[in-house]
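The complex appears here minus one protein chain, its other protein chains still in place.
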Amino acid sequence: MNDIVIEVQHLGFKYPSAPKPTLGDIDFSVARGEFVSVVGPSGAGKTTLLNCISGLTRPTSGRVLVEGEAITAPSSKIGIVFQDYSRSLFPWLTAEKNVALPLGSRGLSAEEIRNRVSGALASVGLGGQEKKYPWEMSGGMQQRVAIARALALEPHVLIMDEPMASVDAQTRSDLEDLVLGIWAERGVTVILVTHDIDEAVYMSDRVVILSTPPTAVHDVMEVGLARPRHQLETKDDPDFGHLRSRLFTAIRELREFSAAKP
Amino acid sequence: MNDIVIEVQHLGFKYPSAPKPTLGDIDFSVARGEFVSVVGPSGAGKTTLLNCISGLTRPTSGRVLVEGEAITAPSSKIGIVFQDYSRSLFPWLTAEKNVALPLGSRGLSAEEIRNRVSGALASVGLGGQEKKYPWEMSGGMQQRVAIARALALEPHVLIMDEPMASVDAQTRSDLEDLVLGIWAERGVTVILVTHDIDEAVYMSDRVVILSTPPTAVHDVMEVGLARPRHQLETKDDPDFGHLRSRLFTAIRELREFSAAKP
Amino acid sequence: MELSFRERMLWGAAGIAGLLAIMQLSVMTGLVSSNAMPTAVGMLAAFANLVVSQTFLAALLATLVASVLAFLLASVVGIPLGVILGTSRTAEKAVSGLVETLRPVPAIALMPIAILSLGIGLEMKVALAALASLWPVLISTIAGVRDTDSMMVRAGRSFTWSGLKIMRRIQLPAALPFIISGARQSVSLALVIVVTLELLGAREGIGDIIRQYGAAGRVDYVFAGVLATGLLGLALHAVLGRVERRLMHWAPQYRKASK
Amino acid sequence: MTTETQVIAAQAAQAGRRGRGRGKLGRFAIRLPALVLAILLWQVVATVFDTPFFPPFLDILARFRADWLSGPPSQLFLSDAFITNALPTITRLAAGWLIGVLVGVLIGSLIARLPRVGAALEPLVRFGMSLPAPALLPLAIAFFGLDAGGKIFFIALGAVWPVIVGTAAGLRGADPVAIASARSLTLPAATLFLKVRIPLASPQIMSGLRVSVNAAVLLIIVAELYATTTGIGFMIVNSQRNFDILGTWSGIFLLALLGIVCNGLFVLVERRVMRWQIIPREAQK
Partner (left out) sequence: GCSNAADISEPVEDAPSDGELFELTVATLPIGDLGAYFYAEDNGIFEKHGLDITTETATGGSAAIAAMVAGDYDIVYSGADGAIKAFESGLPVRVISGANLNQPEGEKDSTGLIAAPGIASVEDIAGTAIGTNALGNINQVYTQEYLSENGVTDFEVVEIPFPEQVAALNSGQISASLLPEPFASQAIAEGATVLGYPYRTGADQSNLVGVYVSTEQTIESEAEAVEAFVAAMTEASEAANDKANRDALIESILSHTKLSGEVANAMVFVHFTTEAEAPQLQATADLLTKFGVFPGEVDVAGLIAE
């Protein structure tokens, strides 16, 4: 049906120091322009999975195709936003320079770099804050810089590992709406890892639920809620309640199951 | 009607270095055994308010009465749980010793101290983890040690400043239920500061909404939801949805209002 | 209980005045022999004479030159070596035995041997002071590079950068707070070692002057020399603090409270 | 200051990481290549070039044994020279350092806890901290003469500054949240100080102690090179005066060993005291 951008094929991964594989056999795909969330119990290997998809880590078995090409190293098609802005932004660079940093080595003209940087910062609502250092900004602003840095690379796929986990609840709902806005506007494909069930349902077209290690896809849930979504209306929708209950129960079961195991 | 435990009377506070007062004129009271949440925009002065209530900070004007006595210094009637367990637990002490530390100077017998410590740790589900150091535990476990430490003092009032903010979403819902369980079991009065609207509604009997500085009480919302509460059922209750919408709107308005001011 | 700036200055002045007064009185009352310690007035008079004397200023310069050369030598060796050892665990492991054996060896102890091949002049001072001050800068550079947040390195890799580029653009700046802190220790140490060598008989420098006055029994000048040495150390610290603040304006401890 | 603590914690963590995996011997062996190579190089170069002041490594070792380790089993094989020279050095060092540490922690605490005292002492402490400690030798001689007392005083005088500064900075810079949490527990003042403030400050106190150990080792050597008639430093000077170059080297080796042992002991204590700082750091990696 739709144009497939990411294919995760029988992906397996084992940390050399770990006794058993973290990722067992993971298989799913993401269509162009789709918004997919990945949820799963803590320690399921969500971060490990993202690392494999983005080429930061070589899988032990299986492979990842992005637009049909196998990923073996970080690719410029993929932009990554990490959870902890304070650890992934460079505190010695201003917002502007943080965003421009990865562009320097892409053969772009100075002009074009300037345009992309200011475009990306404007997208995240940080026009006029270019000269600030990360530590002069609030947590939400910093995370927006991190998003702008990924956007400026004009990736086809945006991968986010719990990007909203380190900010307060109010900023979080603002950021959620910001990300949805950017996604709709730029038509980028998004994979979002989150711990927050409400967030997974609120944001996505589909939610991929991972099991415990050796991890496989436990279930995939279609989210049929209307777009654009709205913090109050969407969350008041009875369908929303049902979806969140389903997800909540699935994850609680997985956790109890895994807790009972050892 | 009910027995009043805490009275906050015309409380005002100004940081010496700040140009204007943070707390303007705050006035509310809490009945024995009540569960009250305090919400408000970031920077409203929630932490400042808690510090005044608990006697850590002297108010500039007004006063706080706990069981009829004016508070001027930290009192053994009040237990406090801070947001950041990594900064409020003492990493050089085991869980057990962290909990026992404040008991040592209370004229209790060694026997009684041992009982209280193990009782408090059992309450928070950490029986058998007594000898672990904070850094050997997950975030949720650490926060539970912090709660146990406050409980072991057998305070009449438990004050919590965003105790769930530094843990992940799943641990958070577990902790919420844990706190509700302890509250119901021990009959302690709780004041909870939170950023999370769902949490405020889910946990409380009443929610105190603060304005922006100079801060006053903007509104007090009664939460009539049935107890005991349940993560899925309570949150699926239409009343829950209405309460959360009301709160969400109130805070968004306050923020926009304050953002427009300067 | 915060003191205002004015109060702090006043109390500080009182502290200095108090110490000078104790010094003055304990000599004047004979509590301490005047052969052992000068009066405060005597020391300050000698100090006034010293700071305008050509010989003394030349000595000051000699000490400073030796210290700075030693520090530069230590940095030129220590920083690149530290980056290599911080990046490669294998290399670091292989040399760690050597580093841990040599590091605690007090450089001063080598003076009697160093004199034989390097004499008692600038070369010897620079060599031994550089040896001593190599360690702080080396160790901090290793620690800094190693301590670079793995998340930052991953961010760099996600830019499709090479290892070398990540080292240059991410690990080195991220390690800078550590490197500078090590460098500061190195400079102080270089000064300490140079002055010590001079006190022990190396040619030229403040230590040499103090030693000569000591041999002549001029305690007022000895104490004035010690005073001058302390002030030199203080000045060096202040300059380095400036440099550090300049370079490190982004590091947590120097962020202006901008909110 | 915080960076300094970080450096120390990072270093200590590094040392700890090395401690994991592999057997003890294997761990040890993997760290030796460069050291073995350096010693081999020394031996070969010294043998080939045959300069009088750079004797072969093995010759020095032989002399080292003869000088220091040729005693009877009843003395643990320590020679008389060791007992008359190294023991005084070690006791002076330990006594001076301990005095310096005690006084330093005391003054540092006063400075941090009593703002007026702190303000009055601050310029003096800054001066003392910046002063190359060996320059204080004339002062020590002035008060205590050149005997053991003078040396102990001298070492204490040099070791005290970093301890003062570390203690004061650690106490002042303590995390306000941690202090608030302790205050909320209504701890008595003494408990608050000893059980919370001091441990909270301990990373910086330890950092001060580390600097002071190095200063103390430096100072004992200076004191002994300058004027004494016993001690390792004296042995070195005396053999140098007699152009007994092997003897000089043998003394230097003993001092080096003393430095290594002091450092090793310190690291052991540091790892124990700062476990709560170091281990989470390691785990975080």
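Chains here go by letter, A, B, C and D, matching the order in which they are written, and residues are numbered from 1 within each.
Basically, a contact is a pair of C-beta atoms (placed from the backbone, for glycine too) under 8 Å apart; a residue touches a chain by one contact, two chains touch by 3 or more.
The shown structure was predicted, so the numbers you read here are calculated from the model rather than taken from an experiment.
Looking at D:T47, D:Q75, D:T91 or D:N242, the residue that reaches the missing chain in the full complex is D:N242. Contact with the chain that does not appear here is found for just one residue of C:L31, C:V76, C:A216 or C:V239, C:A216.
Between the chain not shown and the residues C:L116, C:M151 or C:L240, the one that touches is C:L116. The set of chain C residues touching the chain not shown comprises 112, 115-121, 124, 200-201, 203, 211-212, 215-217. Where chain D meets the chain that is not shown, the touching residues are 52-53, 227, 229, 238, 240-245.
Assume only the chains that are shown with their structure count from here on.
The interface with the greater number of C-beta contacts, when B-D is set against C-D, is C-D.
For this pair, chain B with chain C, the centres built from the Cα atoms lie 49 Å apart.
Note on chain placement: the centre of chain C and the centre of chain D lie 17 Å apart, centres being C-alpha means. Within chain C, residues 251-252 each touch two or more of the remaining chains. For chain A, no residue reaches two or more other chains under the stated contact definition.
Chain contacts in this assembly form a single closed ring in which each chain touches exactly two others. Contact annotation for chain pairs lists A-B, A-C, B-D, C-D, with touch applied as defined.
Within the complex formed with chain C, the residues of chain D that make contact are 1-4, 6-7, 10-11, 14, 18, 30-36, 38, 51-54, 115-116, 119-124, 126-139, 141-143, 211, 217-218, 221-222, 225-226, 233, 236-237, 240, 245, 248-249, 251-252, 255-256, 259-260, 262-264, 285. Taken together, the chain C residues at the contact with chain A in this complex read 149, 151-152, 154-155, 157-161, 165, 169-170, 173-174, 176, 250-252, 255, 258-259. Touching chain A in their complex are the following residues of chain B: 41-42, 165, 168-171, 194-199, 231-232, 235-236, 241, 244-245, 248-249, 251, 255.
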